[in-house]
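One protein chain is absent from this view; the other protein chains keep their places.
Moving on, here comes subunit A:
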Amino acid sequence: MEKIMGFFGIKSRNDLDDDGIRTIYANDVERNKNYPSNRISNTKYTIITFIPKNLMEQFGRAMNIYFLMIGILQLFPSITPVDPVSTWGALFFIFAISATKEAFDDYNRSRRDKKANERVYNILRNNEKQKIQSQHILVGDIVYLTENEEIPCDLLVLSTSDKVTNSLYVQTSNLDGETDLKIKYSIKETSRLELSQLKSFQGVLECPVPNAEINKFDSRLSMRANRKVNTFSHSDWLAVDSSNLVLQATHLKNTDYIYGMVVYTGNETKLGKNKMDVPTKWTKLDKQINRTTIIIFCIQLTLVLVFGFIGDYIRIIQGHTQWYLDYDDTSLSSKTIIIPLRFLLLNSMMIPISLKVTIDVIKYAYALFINWDLKMYNSDSDCPATANSTALSEDLGQIEYIFTDKTGTLTENIMLFSKCSINGIVYHKDKQQQLIQKQQQDQEKQQKQKQQKQEQQHGLIGEDLLVSFDSNESLSSSSTSSLGSFNNSPTSTLLKPIEGQNDIENDQYYELKRAMRMGDENVIEFFRCLSLCHTIVPMPTIDETTGANSIHYKSSSPDEEALVNASKIIGAKFTSKTPTTLTTEINGTLENYQLLHIFEFTSDRKRMSVIIRDNQTSSIKIITKGADEVIFKLLENYNNSINNNNNSNIINNNNNNNNNNNNNNNNNNNNNNNNNNNNNNNNNNNNNNNNNNNNNNNNNNNNNNNNNNNNNGLLNLYSKQIDEFASHGLRTLCLAQRIIQKEDYERWYQSHFQKATTAIQDRSMLLNEAYELLERDLLLLGITAIEDKLQEDVPRTIECLRQAQIKIWMLTGDKYSTAIQIANSCNLIETGTTTIGQNNIVDKLSSNVGRLYTIGKSIDDNSNAGAAYDISTLDVQMSVEGLLKYVGSLPLSQQLTSSIIVEGHVLSLVLMFAQSDFLKLSQLVGSLICCRVTPSQKAQVVKMIKDTGRITLAIGDGGNDVSMIQEANVGVGISGREGLQASRAADYSLARFKYLQELILVHGRYSYLRTSFAANYSFYKSMFLCFIQILYQFFSGFAGTSFFNTFSLTSYNILFTGLPVVGFIFDKDLPESIIRRNPYLYSVGQDGTAFNARVISQWIIRALTQSIFVFTFTLVPYVFSGDSGCSIDYNSISMISFTSIIFIQALTLFFESHTITWINHLLIWGTIPIYFICLVVLNAIPSLDTYSVITHLVESGSVWFSIVIMTLLAIVPIITIQYLFLLYKPSINEIIHQIRNSKSKNYRQLINENGSFQKNNNNNNNNNNNNNNNNNNNNNNNNNNNNNNNNNNNNNNNNNNNIDSNNYYYNSTPSNAIHIGNGNSGRHDHSNFNGSVGSAGSVGLSNNSRESTFKYQISKKNPLLRSRSTSNQKNKNQQNNTLSSSNRVVDLIVGAREDEELENKKLYDLKQPKKPQMVIEIIHNDNISNNNDNINNISDNAVNDNANNNNNNNNNNNNNNNNNNNNNNNNNNNNNNNNNNSNNNVIILNNSSPSVDNEYKPLLS
């Protein structure tokens, strides 16, 4: 240190900061004068540097350099075929646009800077108080700030208004987005200083040079320092750290005033240093376009060489004969280069100058559309989606991999204290317990029903069965329940967890509260520690309504908040905190503690500790809270117990086997099943409790002692419980403590801690070492389990994204079993995986059950634990290799339902030693989970996939996701509770995970298609013109004469084609509603079908043929009209072609558009009047070449005929080809369009067309009715039932003919959960639905339910979805297969069309959560292939609408007047079922979450 000081002393002032230490002299302007002032500048340019700097930047792009080169060449008159304006004009235009945008952005930045710079602050300088502008604040000044003021620069707090605690609060929302208050402290010694003393304060601060580490400021301050260098002793130094530093742009809160010394100023502040340039990302499409550009450039060069050679050859051979050309030199010479250069210029159009600017403009529009999208606006947090990057929209349309964080991204990150285990006794939050039980019941019921169905109809494979149609309540509440998550009322409880908790306080924690009151020492000690070990700030507030005092807790960690809140409710109420004391109220008695130290939580340490001294007993103890794997290692008896841990994971499996048996036995009655399951669960729980109690009793006496052999058993139990908690998706934390002997503490304090805190270098490391000395030999008090709810619609979204063939990987820092549980509940892995206890029922050998493989674990190992901690490299390699072989040998469908889970410690080995195998493996399986991974590992995994050329998207919410977000092709941040760090670093920021669906499937897909078209079209239209230029060379002696005049070349690219194609930002190849309902349509982007070599060549061929037609019909009337020769002049001829080209381009754009809004109309057809206006102008100016050319052309009749025929000839073949393709080889999009656009009658016909459907006249009549009256329904029923009769030959059905309004029939018999629906055509039912909107009063429900129906209808079981990868699995019944899937598609499409209509009537209410999900699934069995008639029935049923379905469902459940009829129907159908096991068509009504339980089996397998 001395050495550094000495070194420092002789340093010149100019490089004060060079050796990593900055010395600041308070109140000494002279000595600090080399530090910059507090002027903030975020601007890129100044007025003077703007033009050169901006130009430099623009010419950084290769394409711009190319155009500059062309432009310069054009300046040589002997080379250029046309006026230089043609390039320079366009170049200037493009530069002007980019520059304007830059200038505008920069202006906004400078305005913001100016505002900040000119804010006035009070400072102390030169012994007096003065007001100056922020920008004039200097290092060493002392700033006086009052409450709510923004802090102008980084300040070392010298004193605050709070003289007792020396504390102050700042809000850092500008910095990290966290809205809670952070406590900071002034330096104790300086806090006493009076104003006058501060004015003359002469301290010296040594601090690090400006850096970006926000939470690190290890410095020292000397108050008494002699200002001469090197003459003060060590003891003068006061240690200061980041808790004494308040940062620029934060706000002072809850504090009257502070005095602070300026440490860092201007752009050197922590904030300034953290501003970093977001790494530039290029989209895949950008790269493809660039590659295409390069290829075209090569083509261009080839042409240049070929034509240049021909041109020069002609010049040399014939030049001397053409006396009128007056060649002075016709030999090979330096002038040989001129003709090739001319061709270069002539062909320079091939690379469209407008391409970049067009694409930039449309990209900007996409970003705006994303920002504007109401469907991605979260009204709860008032947070719209934000596109930080305007350049990446196309990549959104090509996503193949999504990497998602768990906490805060998939889950709400709202923590609720759910359970705890104290001494092995598990306490539940009571209400929660009920829910869990209910959940289990539901699941078991489902599975049972499924089995039952399988028994009854062998070969019939069910997926999601109707779970709870038996009561009204279940429809509304449990319909959304998804497996393993307790997500029953999505928004109401999620939004206000704390208040909600208070409201139902009385029901909660009953056991625990009783235990507290009863004086259970273990419980009391547990919650005492819980209320002490945290970093929460209590904010005493007075309840406005009751006037009672209450305490709110402010914290940056939602976990801690949940724990302390819970302990407050239970009876250990943390009441106040000062920097040195903690007060907690246990059962009403206040206990005071002296707070000695807080060892803060870091993600490396994964734990935090407090050291406190009890004021009464003055005993010192350390309380540590942290992740189990960390805490367990710190326990005193850890090493003894570790060996016993491995056998502990079998409990769940056993339980499940029990459930299994029960389920198999209970096929008769739902109610019975419920009861049985309840019993079952209760039994299980009882068993658990009994075990626990036993353990507890055994261990009770040993709690306060240091060591006991029985602890091993307890530890085993704890670890079992942790696994169990985690398997319910709960986050667990361990709480441990140790009494520290006073002497030990003092020794530690002096020898380790003090040394560490005053160290300037490596202080954190030293501190960590010091902490570890105390954090050992702990005694485990208990385990807390915190529940983190899934965000709404997460399973649905993931399901949808997976249907879109996107592989979703979950990368989480959480533990193995929690990760699996969450993955399971949000559809990330196929349920029924072998490691999960709850769904173990399904036969593992069944081909469609997903399996989860853990790397580093044997394939057949079903335990709940992950891979061993000390796994060897070889094991990992073997495991990956083995899995690769094993999974590779599975049939494709099984591969896709398989999942891989890797733990962080294994992953690091995998990435190092088995990456290629791992990569192959990961591409085989459906999903992959990485748990316990670090942020950098997340980024590594993303990079691994990204490097294979796949487009990756990373989504996360916290600081730990930033590296992953920046690594991925597209980074998405959730603006969540963990601050805005992620969403700032991200390219897109969303409020909710579910909006990802909209962002990717809708915006991404559209953007990709639109940009692809714009690029294709840009190349095409440039080629078009270029080819004509080239063709003309054959008629102008290969000398490089330009066919088109300057006007045409200049205006064509930008005005006549560049602008209209921008209108493509509105183009929708399919309506949004269809895209949303059919996620597999997303594959266009993934397959890159819209922009690839094939498509580009098609466009180029089109350009070539069209140019030949146009050129021919321009010239030929003059060339081949007898022998009389051409009578048209050079200036006129190109105007014929160009006029026609304007028409052709407008028509091309028109026919290539999928949707044409009035803006498109304007842009497309607007070119024609603009062109004619231009013509008039060109025709009128005598100095132009084109003067009066048009007048003469107009007079010539044949010109018009030429224009008409060449335009037609360019367009008609395209239309013919399109029409033929449409007829004989339509694309999916086209089919969908056709179906959508066919009239309802046609639609009806096409349904009939599929087979020998016995057409019933009534059907057609019904189709035309939009009424929802009973008569129609009657008719429907008649018809349907007739069909049914015909098909099934079941006379019983005749009884149904006159029953009201039932298209669907439910089997009320509990033993049969299958519902047969006899639907009418989709059209009709939809009309009914529409008609019922007004009267039924259930718009939202029906609407939502219907929507979800269609969304899920094409689900995993649809073979066409998998067809891309499973072509070898086309099965024998392909025809039927296609047929039924087709009908589904038809259904989806028609449904979507109704959506559209609804949407147009503006019926979507975004505030309403999308609730119940009703699903119609069509399932048919093998018999179908034997019976054509049945196919008809299916196709008919396939299009049933859900609205009626829903109504009926309600009717049924409400026991309203239709009930009798329903029962009749049900019975009849039941008979059908029973009598005809070969009943072929079944519609299953499913109102559980559709994705809950998808054991997928392919149709007709």
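FYI, a residue touches a chain if its C-beta (ideal position, glycine included) is under 8 Å from a C-beta of that chain, and two chains touch if they have at least 3 such contacts; residues count from 1.
Here, contacts and distances are computed from a predicted model.
In the listed set "MTMR7 protein", "ALA-interacting subunit", "Pyruvate dehydrogenase E1 component subunit alpha" or "Ubiquinone biosynthesis monooxygenase COQ6, mitochondrial", the entry agreeing with the UniProt name of the missing subunit chain is "ALA-interacting subunit".
When you scan A:D141, A:E511 or A:E1072 for touch with the missing chain, the hit is A:E1072. Residue A:C1126 is the one among A:I51, A:C1126 or A:V1177 that touches the chain missing from this view. Of the candidate positions A:A212, A:M765, A:M912 or A:I1215, contact with the hidden chain is made by A:I1215.
Touching the omitted chain from subunit A are residues 77-78, 81, 318, 321-328, 342, 368-369, 371-375, 377, 379, 382-384, 1035-1037, 1039-1041, 1066, 1068, 1072, 1113, 1115-1133, 1150-1151, 1153-1160, 1182-1183, 1187-1188, 1191-1192, 1196-1198, 1201-1202, 1205, 1208-1209, 1212, 1215-1216, 1218-1219, 1222-1223, 1226, 1228, 1231-1238, 1242-1243, 1245-1246, 1249-1250, 1360, 1363, 1367, 1370, 1378-1379, 1381-1383, 1385-1386, 1399-1400, 1402.
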